Each structure stands twice: as C-alpha cells, then as structure tokens.
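One chain of protein is taken out of this complex; the other chains stay put.
Our next item is chain A:
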Amino acid sequence: MLALFYIFIAVAIGVSFWQITRIMNFRSVIATDEDNEKQAKYSLAFLAFLYAMMIYCLIAMNVIMLPEAASVEGEHDDNLFNITFWLIGIVQFGMQFLIFFFTYKYRGNKNNKALFYADSHKLELIWTTIPAVTIVLLIGYGLWAWNNIMYVGDDENPIVIEVYSQQFRWDARYAGEDNQLGLGNVNFIKGINTMGVDMSDPSAQDDKQVTELYLPKGKKILFKFRSQDVLHSAYMPHFRAQMNCVPGMVTQFAFTPKYTTAEMRQNSEVVAKTDGINKIRRAKGEDPYEFDYVLLCNKICGASHYNMQMKITVVEEEEYNKWLSEQKTLAQVIK
C-alpha cells in the first residue's frame, strides 16, 4: 500500500508539471461549447462514481460498523438512526442525481436559451413544508427517545456505579449494599485512596473500588462520572452510551445491559466483525481477538488519550452478585 501511495504521488506531480508546462502556450480561459460538452460528460461520470462509492460503502462497510445496541435504551437509538439514515440516504441519492444530471442535461450551447424562471411560490411552499413536516416527526421521535434515555425515575431502583477518570486511566466504584456512594473530592486523595473518597462518610464504608466493570444483565445501571484532572468522556459505544467526565461536578448516564458478553459473542454481526478482524490479525501474526465490551475515552485529554480504556463484562445476575461479594469494601482496604 505504501508503494502504491508513492506511485500516486509521482503521478500527481507528473501530471501537474505536464499541465503547468502547457500553460505557457495555452491561453484559453473561458469555457467554450466544447468544454461544456466535456465537463457535462465528466459530471455524469462523476455521478456514477459517487453512486458507486456510496453503494459500495453502504454494503461493504456494513460489517465494520457497531453491532446492534447491547442496551435496552439503545434500541430506540438504533431505530431512530435507521429511520434517519434511510431518509437522508434517499434524499442524498435524489439530490446528487439532480445536481449532476442537470449539469449534464442543461450544458451550455450557443444555440440554446435559458428559461427565465425566477420564482414560484408553489414550489417554494412545497419544499419548505415537506422538510418541515418530516423534521417535526423526526424531532418528535428523537426527543421522546432522548427523554427516555436521559431521565431516570426513582422507582427504577438503578444500581449506582461511579466511573472515575484521570490521565490516563479509568477506575470504578460500586455503591455497595446501601446503593449510595460515599462523597468524593480531590482533597481526600491520599495513598491508596486514589479516588478521593471521604472515609468519614458512613455511606462510603461499603463502597467497592475496582478497575474493571462487571454489569448484571437486565438491571438498570446508573453511572455517576467524576474526573480528577481534565475533561474525559466515558464512551461505551456498544451500549450507545456516552457522558463527559467533568472536574468539579458529577455527571450521570443510565442504561440497562441487554446481552451478556457471552451472548454478544454469539451475535451474528459481532461474529462477522470479529472474523474480519481476526483475518487481519492472523496475517500480521497477532493473537486472535475476542469480543469484549469496552469503555473508551472520547474527549481529548492528553498524550495517551488514544489508549485510555476499561473492559466491561456483562454477566447474568447471580454471577454478578457472586463477583461483587468477592470484592473488598473500602472500609476493609482503607483504614
């Protein structure tokens, strides 16, 4: 591929030199009918190129895209996305056709006359109203989904987990039996109390600090995010979840995992993507990849921003309870 790239460069430079030397005796500056013919044909060819590329991308790149949402809340997100994407896809195909086909069809010629057509209230009304109505419907669904995702009712009894960010790592803290996180502040950071938890707070005693997320399937999780230094963003693409971590404030996001990691590994989209990745990895002599949920940093945060990640494992509820009971409470760890 690198060789190909050098060849391309050489060709590009060659072409430019060739053309630039021609300019010395080449003084035509205004499009003639002949130019119009040529450029019109190129426009048509470009339209074909654009269509081919769009169709190729839509088909061939399907496999690299994220698999279906692994959270209950993400379903609506996927639905809305599909509707929106089809809609803009159709408009895109139609509009590009009109733009380049008209360029071809109405190419200039000295025998032609343009139509003096300056205004039409009817047309203007049509293409103001149709987008407006479509958009109102889209916004309606969008806002409904947004409220559904962003507001967590008290009656939902979510499991509270804190995700804590710093350059360049993630930590997590489970709220323990009382499901209440102990207060945290950077002033309490000392020794092994790396998340700055106020150990005089009674609700902090049963909190459990971990370096990997374990989540139970089918239970709503309410994440609370804090940052120790700069902005970070906790991005969990498979769950269609993202929230910034802001120093000085606590932000939140909630979702309900729908598939365990084991189940997700059987998902046909995941299998296809994993196969593709492993083919590449085998060719390079690297270890095979196995699907895992991941939390990655998605707000520029410094040199190692590109490698700030935490593994997420979704398991059945019993297994989750068992794992959680094996973790030590802060009271046990920090005296």
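Note that a contact is a pair of C-beta atoms (placed from the backbone, for glycine too) under 8 Å apart; a residue touches a chain by one contact, two chains touch by 3 or more; residues count from 1.
Methods note: contacts and distances are computed from a predicted model.
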Undisplayed chain, where the name is taken from the UniProt record, one of "ABC transporter permease", "Serine/threonine-protein kinase RsbT", "Multicomponent Na+:H+ antiporter subunit G" or "Cytochrome c oxidase subunit 1": "Cytochrome c oxidase subunit 1"
Hidden partner chain, touching residue among A:Val91, A:Ile192 or A:Ala262: A:Val91
Options A:Ala48, A:Ala132, A:Ile192 or A:Val333, residue touching the unrepresented chain: A:Ala132
